[in-house]
Structure formats: C-alpha cells, structure tokens
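Here it is, the structure, as structure tokens.
Missing here: one protein chain of the complex. Every other protein chain is in place.
Lettered A, B and C in written order, each chain numbered from 1.
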Amino acid sequence: MTKKTLALLLTAATLLAGCGSTGASSPGGGAPKAGGTLVLGENGQEPPCLDPHGNASSDGPVATVPVADSLVWFDADGTIEPWLADSWNVSDDGLTYTFKLRHGVKFHDGAVWNAEALKLNFEHMKDPATKSPLAAAYIAPYEDSKVVDEYTLEVRLSSPYKPFLDILSQGYLGMISPKQIKEAPQTICEHPIGSGPFIFDKWTKGQSITYHRNPDYNWGPKGAKHTGPAYLDKLEIRFLAEDATRYNALASGEVDAIDFTPPQNVEDVKANPELGFLSAIRPGHPMSFWLNTSRPPFDDVKVRQALLAAVDRESIIKGVSFGQYDVAQGFVTSSTPGYAAALEGSIAYDPAKAGGLLDEAGWTGRDKDGIRTKDGKRLVAYFPIAANFPAQRMQIAVQTQAAARKIGLDIQLQTPPEQELTDRSNKGDYDMSSGLWATNTADVLWIQYSSENITTDKRRGQNVARLRDAQLDDLLERARQGENPAKLYNQAQARLLELAPAIPFYDDPRPVAYQKKVRDLTFTPAYPSPYFYDTWLEQ
Amino acid sequence: MVKPMVTVENLRVAFGAAEVVRGISFEIARGECLALVGESGSGKSVTARTLVGLTGGGARIAAGELAFDGQDLTALRERGWRKVRGGRIGFVLQDALVSLDPLRPVGKEIAEVLATHTGLTGAARRARVAELLASVGVPEPELRAGQLPHELSGGLRQRALIAAAIAADPELVIADEPTTALDVTVQAQVLDLLAELKSRDRSLLVISHDLAVVARLADRVAVMKDGVIVEQGPTGRVLGAPEHDYTKQLLRAIPAEHTKGTRLSATAPAPPRRPPGEVVVRAQGIGKSFGGRIAVQDVSFTLRAAETVGIVGESGSGKTTTARIALGLSAPDTGSVEVHGQSWAGLDRAARRRLRRDIQTVYQDTLAAFDPRYTVAKVLAEALSVAGVPRRSRRERSVELLELVGLSPEHLSRRPLQLSGGQRQRVAIARALAPEPAVIVCDEPVSALDVSVQAQVLDLLEDVQRETGVAYLFISHDLGVVHHACDRVLVMKDGRVVEEGPVEEVFRTPAHPYTRELVAAIPRLTAV
Amino acid sequence: MKRPGPGLWLAVAVLAVLVLAAVAPHLLSAQDPLAVDSAQTLRPPSAAHPLGTDENGRDVLARIVYGTRTSLLLGFGAIAIALVFGGLLGLAAGLGNRVVENVIMRLSDIGLAFPELLLALVVITVAGGGTANAVLAIGVANIPGYARLVRAQTLAVRRSSYVEAAHALGLPGRRVILRHVLPNAVKPVLVLATIGVGTALVAGSALSFLGLGTPPPEPEWGSMLSTARNFISRAWWYGVFPGAAITLTVISVTVVGRALRLRSEGRTSW
Partner (left out) sequence: MIRFIAWRLLAGAGVLWGAATLTFLVLHFTPGDPAEAVVGGEGAAPTPEVLAQITAEYGLDRPWYEQYAGHLWRIVRGDFGTSYRLHTPVTQAIGEQAWATMELALAAAVTGLVLAVAVALATAGRRRWIRGLAAGAELLVASTPAFWLGIVLLTVFSFGLRLLPATGSHGLASLVLPALALALPIAGVLGHVLREALEEVLDEPFIVSARSRGLADTTVRVRHALRHALLPLVTMSGYWVGALLGGAVITETLFTRQGIGRLLVAAVNAKDLPVVLGVVLLSALVYVLVNLVVDLLYRVVDPRLKEAA
C-alpha cells in the first residue's frame, strides 16, 4: 500500500470518526476469505465480569459485543438502524416504545429471540442482583414492558427519555439468552451466552478471552458489509496492560492488532508499511479535569475561568499525545451527535487574562512561594488521584500543576488509599477530579452536569463538578425530554463554556493498529471499539 | 647406599611478604620416623603440607631439593600430585573431628582413597575398608564404617583417619599433631598404633609441639623455631643432651613430676611459699545430672588458703560441672558448696554477688572470655568497680595488677584480639585477682597455650599464689600440669572422684586402677 | 586479614556524593527538578540537559539529584523503623521470660509468613500511598526479621563465656545486660542493617513501580523509573539513569555494609 492511500485512509478514518463501515477497508480489493484466528491486544482494563449488563469497564463492549448483539445499531452519523429490532415507534408523549423484533434469531444455547427475551433482558439490567454498575443507570427511566405478541414488546418509561434508543445500541446493553437469565444468571459473568457472530469459548482471567465463529449467524447489523456468519474462525482478546509490551507485541507479530495504541508509538505504526492504523474519536465527554464548583476556590466561576485560561492545552496535549490527540473544543467530543462546531476555539490560552480574573476574584495577596492568598487563605486546590492513575493523565496533571503555579494557584496532587478516594469523591471532598465519559449521545451533558446527578447518600451521580445551574438543568432536561435536542444542546454547550466547570483536554480517540493482513477491522460507532463481524485475514 | 625416602634441601616457603619456612633441610630414610617439633608458628605444619603439595594458595616455594623417593616434587603438576597424595604419601591431620567430613560416614572417606588409588570396587572395596578399620584397632568395623564422625569417640576418629591415610599402603605417612585433643589414655594408644605403622619400607614424619609424644615415637627429632631447624639428631641425644638453648628451654618448660617446685620458665624465683591457711571452699557430696545423665555424683573436697587442689580427668568426667557448681554458677541437685562458710544455696541475689568477689575464675578459651569491645583497661576497671575500688584509683590499681601478671601499662589500651594467647591469659588472671578473691577456679587455664607460654603462666600462677595467698581450684586433663602445679589432687571419672590425696602419693602410688592407667599413659621424656 | 580494597573506597565516595545530594542538592544541579517545559519533552542528553529530559520536559539530572533525599529516605527510614521496633521486640524476647519470648516469636512467625511486599501492600491499603507510608510499609514489613535477628544475637551473647565471666565477677545482672549483652547483641545487627538499607531501597522502588510510592511532582528514583518504562523505546536515557542511580546506591551501601561486617567479625585489619 502506498503512503498516499494510507494517508487517505487515515483521514477517512478520522473524518468519518470511526464510521463502522470504513476503517481497515481492503484497498487492494480482493474478496474476503473465511478462516483464521485473530488475536487482539487489549489494554489492562479487563472487565471483572463479562455480563454486558454487569460491567462498566472501557473494555467491556469489545469483549461482549462479539457475543451479544444489541437491539438497534447506531451509525456514526447518529441515525439509529435496525438490528435485533426490525422497527419501532415512539408514542407522542415519548413514554411508550413499541419494538417489532427480528424473526429467526437464535441464541448460542438455542433459545429463541422474542418479546419475552427482550423483556427478560430489561429486567435483568434493572435487577439489583445483577449488580449492574452502568446499564441499570442508563435505562433508569424504564418502567416496565408488555408482551404484545411473540415479536412485539411495548416498553413504558417513567419519563420521556430521548436518548433511549441511542443507549440501547451500546454494547453495555447487549442481549443475553433468556434461558441463561432465567436458569443460571450467576453464570453470565463467567460465560455470557448471546446471539452474536462469535460464541464465547474461554476466559483465562488476567490473560485472554477466546471465541469461535457462530456458524448459524445471519442477523448482522445494517451497518455491516456482509451477511451470514463472520469470516474469522476464532477470535482471541489478550489483555496487555503495559503500553510498551502491547505495542511491541504487535510490532513483533505476537498479535494481529492492538487496541489503545500508545500515542508514543503511533508515528512508528504509521511509518511501518507492515502496519495499518485506525482511529475513531469516542463520542461523549472529552478527557477533562473537573473542578468542584460546590466549594472554594472553584465555587467562584472567575477562578475556574482563570485556570481554564492559564493552561496551554494545545502544547500540553501535543506533548503528551506526541501530536496524536485533538484538543477538546468544548464539553462534548467532536464525534458526539449535537456537537456544537460553531463554538470551536472559544477556549483560549491567555495567562494574562487568567491573572486578571484571579485579581478580580480577590486573590490578590502572594505568599513566599508566590501562591496567591485572599484574606490569609492560600489559593490551593486538592487533586486526589488513584494509585493506578494513567501515566499520561499524570503528565497532564503535572503540567497543569505547573501552569497553575505560574498564576499563583497551588494544585496539590494526593494519592490516598483507593477506598478513601471513593469516599472523598462521594462526599465531594476534592477540588479537582479527572475522567471522561464515553456515550453516543449529547445527553452525556445531563449525566455530567445536571444537578440531579450530584452524588448524595441516596444517589450516585456523575456530576463530578457538582455543578448547580438552573438554566443548564432546564436546557438539558428539555433536551432529553425530546424537544429540539439539536438547538438545546447547542445552548447547553455555550452555557457550559461560561460556567467552565472543567478543563476539557482532548477528544479521546480509540486508536487501533493492526497487521496489514487484517482486513475490514471496523468499529461499533455506538461505543467505538473494535468490531470483528466483517473482519477477515489475508493468508 | 640406599637413597632416602625424603630429601629436603634448603626449603623456603613464603606467604606474601612473610617467610614462614626459612631454608630448612632434612632427610627421612626408609623405615625411619622423623619428628618435627616446634611451637605454633614455627612452620612445621607448613613444611609437612608442602611435602604433599598442599601448602595452600599464594604460597611461594623454593628448594635446593625437594624429592620423594628420588622423584623431584617441585616439578609435579596437579595430576602428578594426585598420584602421590594418598597413594604414596598418606597424610594424617590433627583433630580428626574436623579432619573428617562431618557429613559423610567414615567408611566412605576410606573407600574414597581406595577408589582413587586402587582398582578395588563394590564389595571388595567395602571389605577392604572394614579390614583397614580393624587393622587400626577399630572394633566392629562394619558398623563403624557406616557411622558419622561425630558418632565416634575421639580415639576412633583418629584411628579412622589413620586408616584412610594408610589405605593405599603409602611408603610415607605424615602425621600432623596426631594426638592433640585426645585424652591421655587414648593418646597413648594412638601413639602405639603409629609406632606399628613404621616398618622396614614405610617411613613416618610426625609433626608435634609435644616433645614427650615425640620421645615415644621418633628415631630422630628436628626442633623447629621461627621457620628454621635449630637442632636435629637422634631422639635420645636431642632430648637427653640438648645443645641449642631453645631445645633446652622447651624441655625445661614441660611440666611433670620431676619439675615439681622448680621454675618452668626462665623468670625470677618467687617469694617463699606460705603454709596452707583456713578452709575457704568446702564442697560436700555435690551431685548434678542433666536430663537424667549424671554429670557429677557425690563429689566432696575442701580448699584451703594458699593451697592448690587439682581436678584431673578425661573429657566428660565432670570436671567443669564441678567447677561451675563451686563458682555458684549452677546449683547442685544434691550437696552444697560453702565459700567462707557461706553456702551458695542459702544466699539471696545480692549476697551471692558479694560472695562472688571471693571466688573468681580463669577460663580455657582466652579469647571468648572477654567482651570483644572492651580494652584491657575497661576489663580491669569493671572488675575493680565490683571490688568497690573508687573510680579515681582504678587506673593505678589496674597498672599494679598488670605488673603483677607481668604485663606493662601500654597493654591497657589493647583489645583482646590485639593480645597473644599468653597475654590474654595473664589479663584473665589479673581480672580474677582484681576483687582480691580468696579462691580462683582455673578451668584448663593453660591447655590452649604453647608449652613455653604455658610454662610462664604456670609460674605466674605460682608467684601470684605466693604473693597473695590465693587458693586455686585447678582443673586440667594434663596430668603433667596438675602434677607440677597442685598440692592435692582429685581424680575424676564419669562424674565420680575415684581417688584423692596429695599429688605425690596419688601419682607415685596410684591406688585406683584408673589412676594407674592414667599415670601409665603419661608420655615421658625418655626415648624408647 | 585483608585490607579495604579500592572498591570499598569507591563505594564510600559514592555514598558521600549521595549524602551531599540529599542535604544540598542545589550544589549538584542548577536546574529546577519541577520546571516543566512542554516544548522540551523527552529530549536526549545535551549540554542544557546532561541526562536529557523526561516526558514533562524536566531535567532528568536535576530530578535524580533532588530525588536522592526521598529515595535514600525510603531505604534508611524503613530500616530505621525496622531496627528500632524489631530491636526492642528482639531484646524483649531475648531477655524476657518464656511467655514474653513465645508471644513475640509467634507474632514474628505470623509477620514472616507474609512476603515483604505483600505486607507492604497491606499496610499501604490501610495508610495509602506516598513517601511516608511507603517508608512505613517497608519498615513494618522488616520488623519481624530484625526481631528474630536481635533475639538470636541476644541469646548467643547471653550464653557467651565473657557474660558468664561478668556474672562470676559478681556484676549486677542489670549491668551485665546494659554493658555487655546489649552492645554485643545490637552491633552485628546494625552492621547487617546497612545491607538491609539496600534491599529496602529496592523494595521502595518496587512500590513506586506499583504506583504506591512518592506522588508527583516530587522526584523519586523508583517512580521516575516506573514512568520511564512507558517511553523506553523512545527515551532510553530517561530509564537508564535513574535505574543506574538505584543500582549504584544499593551496590555502594552493600559493599560498605559487607566491609563493616568483615570488620566486626575481626576478619579485616583496619
């Protein structure tokens, strides 16, 4: 393959932001061949449980999607396509969804896919015994459902929930065999049974998961390139936590493809004619440092804006990603439906302005180390981090720390015990916190910033910034009720830029590198992760 | 003329800068037994090892001639040496306990030689091993062959070692201190065995510090000092009419009955003896057993001021236990020990401590007896503090003590490691004297010392007694020493006192058979 | 009897430099170990940065120099803890009655049943990461070992004939213990401890490797090393130099420790 086509391919890949149907398309042409085993090197985020509803790890979907199909397919452009559901309609009040299900779908244990199966899956997600860390929350508005006929299910929500369908397209809500749910729910974690193109073989904890082809498979999603069974005989996912190890496993041919290609190696990958590269920006909230708006110093918007302006995100991100990441432009990533492109560039690096803002905020004094003070109090922000804090985030943290110091804000990184960390984050005892939230709808803003989602004793919420803004709440609530989301989400993003509840750093990509012999390796756009249904190996 | 078995001509051995053998020459004729005699550091052992090419790493060897049976040993390579060692020259090291591999049955050690130097295998070899053990007088050889060194008595071990040395029927047997660390009776037996080894075509080289041992065995004697042979000749002549002063000194230094009341070392004669005073220690029917094994049984004795009572006996006879009981360091199961009429048993801790000042002790191991970190000054100061000597006058008192034991003030700053064995024993005596005790218990006080040093220390003890009128409880396995140093003696065997009385009587006319055996076994300085 | 060789002097020299770096780092490096420069990340050794820069454009040399204090603290601090507590327990066991001895020894059995690192991990789960806790963790992990060592020594010394001699002299028991038993029991342990410092230092770096050591941005060799491993293919200098620092330090400490041991056993003539 020539450099040119490679370049083309890559731009395609990034432009179409992980559009499922592109990716590692076969430029040399050639008809797909069946057979072979593909080994994927995953990062260390091995899910503790392979029940799609039972895990929240970022490697969850890549491991469960081969086994469990979803109800609907989400296309990169945001349209919802049929999959296990042929069609559906939503009542005007947005409270009732009626799904017409696909016929002839069989689970690996022979169980039949029908309305009852779907109902059971919903209930399994909600059932506390499932210990669902995510799915349950995602379908929180689910009330109950009624089997209309063999292939029709009527689902009732407690409140209108526009993103319902988008969410249903995510791997975390894949469909599990009703037989297994009824008869042996406790086995799902260890040995999930779904209807997917691959049948689960074996999970060697801390090591790998293996699958083999489902010969009966004939219900691929609409986004797929072909119908019928998958091409690969076998699929193995190996967990290689060490970045260097993972990359070298690919370079040395130990594995056929790797997920989360370490940014420091991307250039080498691109330079290597043996290797192909495929990347998609994950929709959702960019990797950010959230600022706790519920207590000093960040309860003062000026201080937040000051910090935002003080940090040279461009050069930091360029440095840590070796020029691979796009700097975040706002509070959703560029690949998220409803992304407000118009607002791009509104966050600017301007230390002078930052200083000014702090002065306005009254932080005018200085102590001996040049840290600002206000009536005797130092301008300090506590940033508790986990022991296994990713090296790269650490870099960003350290450089942010340095930048903040320049404007007289002292960021203190702390490494409390894991549990104290959780307690503190639940109590809101922190000034900064880091993270991202990948989901395929701008409703992520509601998840991250609506005052409902501030963690309380009663409720675990994702509003880490503990932001309370009536105006924003209203915008987001109405958006998820379904009233002209496009416009409302635009306004919400604009409002957030004023409120500056976080420092958004980069749009998190899902960079996958692979041996050239691997063809048509694609992504599931709903929650970008390698998807192997169309993938085949050139022998 | 027959050429000698061994010819050594101007042999020099040096380790680094230090030359330990400085040009010695001797010959050993066929069937002859030569004895190399000298004190530690005289270079006798190095000479012996050089003859089997085991001088040790970093040794530089030069010799006008170094020949074995006409063969030039200096020219030998490792391979050649291996044929000679064990094959033609048998080597018996001192102290069989450490000279036999403690983890291997003695039989294996002997079989090893056969395996290396003879064609014997399997059953034949085993048979030969038994044969050899029998030939050196080991009872039930088959059984013994399978036992580990520590399961054998010292005597048997030494015999086994000799068996290994002669296994391949070598022409020359070298025995380095073959009888040290052996009880006197056993020593006698081993010496006889060695004597038997000597035959028409087998020569013997015996290394020893003990002239008496040599007297019994050797045809000719060579006396070594500081790496040179000061005198050599027929045993009778050398021991009977020594020419060199050192030889004379050595001979004089050997304590035995005839030396009673004479000076062993060339030091000024001491003040006149005092008559025995009142009783200071009275032991009555003391007995003690450890885990059922009886160590001491019904031992009684009295010790008067200015008197020396000896306790002789072979290892395990209960000497040391008796001493510890006397010192009040361990309590007897039965009987009692009174010091100045006070019984240890009756006293509380404080009183015991006070009483301890009256009964001090001197150990065999001169090094272990001192806190390695303490200087002589501190050692003595501590002892004096116990005696209640005020701090300011301690130093001057220490100096007095040192002078009393023949050391000078500059030794005050030394640590135990920086002193010679003899000096350490002198310090030990000084320490024991510090609290001005009535009694000093001397447990094998000289058995770790070279004969000439031993002589000095024995004289010193004598002098001190005459100066201070202190009484000694003198424990030793060496009858010569006891005979020389003691007024009265207790002979112990298996924890019992078998005979007791004035030293002269006991040794002249021993009543008890065991005592007779002991006395008979004493090596005497008359050439055989 | 052997005299100290050049190796020993070399080791002593290294330790001297380390001590200097610990007390007065600014003398050894003019650069600020915290000075981030996003434009200068992972630069190879140059005039400006003799040992190159790290992923945040900080001067590696400066970070190694300024990291000395923390890194040494990991080793020496931990062993100090282990010595003090282990020592006291060991003496108590060696001098106390059977009950005391048994209790302490059984406890140390339990302690020894945990591999050092495991024990450290447990301690850190309780106390959390950070330099102080890492020191504590390794220190605690080493207590049982030293307790046993000191006990053994104490018993040995108690049985030695110079202690018996002191008793025979009529010295009060308390004084015998203070003057003879304690010093002679503790001294060899102190010597062994110097070697222990090296091992503790390595253990410390292991904790850093697991992300439980010193939190950033403070420099510490172990954590430098564990971060560097992600960039090993691009920036060898980032890993090699901190690694060398650790190894060199441990070697020096060990060499000195062994020399001291030989000396205390009277096997050298100085």
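Convention: a contact is a pair of C-beta atoms (placed from the backbone, for glycine too) under 8 Å apart; a residue touches a chain by one contact, two chains touch by 3 or more.
All figures in this text were calculated on a predicted structure; none of them were measured in a lab.
Undergrad: Name every shown chain in contact with the chain that has been left out of the document.
TA: A, B, C
Undergrad: Please identify which residue in C:V17, C:A35, C:L190 or C:I251 touches the non-displayed chain.
TA: C:I251
Undergrad: Of the residues A:L95, A:V147, A:A244 or A:A494, I need the one that contacts the missing chain.
TA: Looking across A:L95, A:V147, A:A244 or A:A494, the contact with the absent chain belongs to A:A244.
Undergrad: Where the complex has a chain not shown, which of A:G461, A:P485, A:P509 or A:P528 is the residue touching it?
TA: A:G461
Undergrad: Which chain A residues touch the hidden chain?
TA: Touching the missing chain: residues 44, 48-49, 54, 56-58, 128-134, 136-138, 140, 189-190, 204-208, 238-242, 244-245, 248-249, 251-252, 254, 386-388, 417-420, 422-423, 426, 435, 437-438, 447, 458-462.
Undergrad: Residue by residue, what part of chain B touches the chain that was omitted?
TA: 49, 52, 54, 57, 78, 81-87, 89-95, 98-104, 109, 112-113, 116-117, 148, 150, 161, 164-165
Undergrad: Over the whole complex, note the residues of chain C touching the chain we left out.
TA: 106-107, 109-110, 112-118, 121-122, 124-126, 145, 198, 202-203, 205-206, 209-210, 222, 225-226, 229, 232-233, 239, 243, 246-247, 250-251, 254-255
In this section, only the chains that are shown with their structure count from here on.
Undergrad: Cα centroid separation between chain A and chain B, in whole Å?
TA: That pair's centroid distance is 87 Å.
Undergrad: Touching residues of chain C toward chain A in the complex: what are they?
TA: 34-36, 38-39, 41, 55-57, 124-130, 210-212, 215-217, 227, 229-234
Undergrad: List the residues on chain C that touch chain B in their complex, please.
TA: Chain C reaches chain B through residues 160-162, 164-173, 179-180, 183-184, 187, 266.
Undergrad: Which residues of chain A touch chain C in their complex?
TA: Contact set of chain A toward chain C: 242-244, 247-248, 262, 264-265, 268, 312, 315-316, 318-320, 385, 387-389, 391, 394-395, 397-399, 401-402, 413-420.
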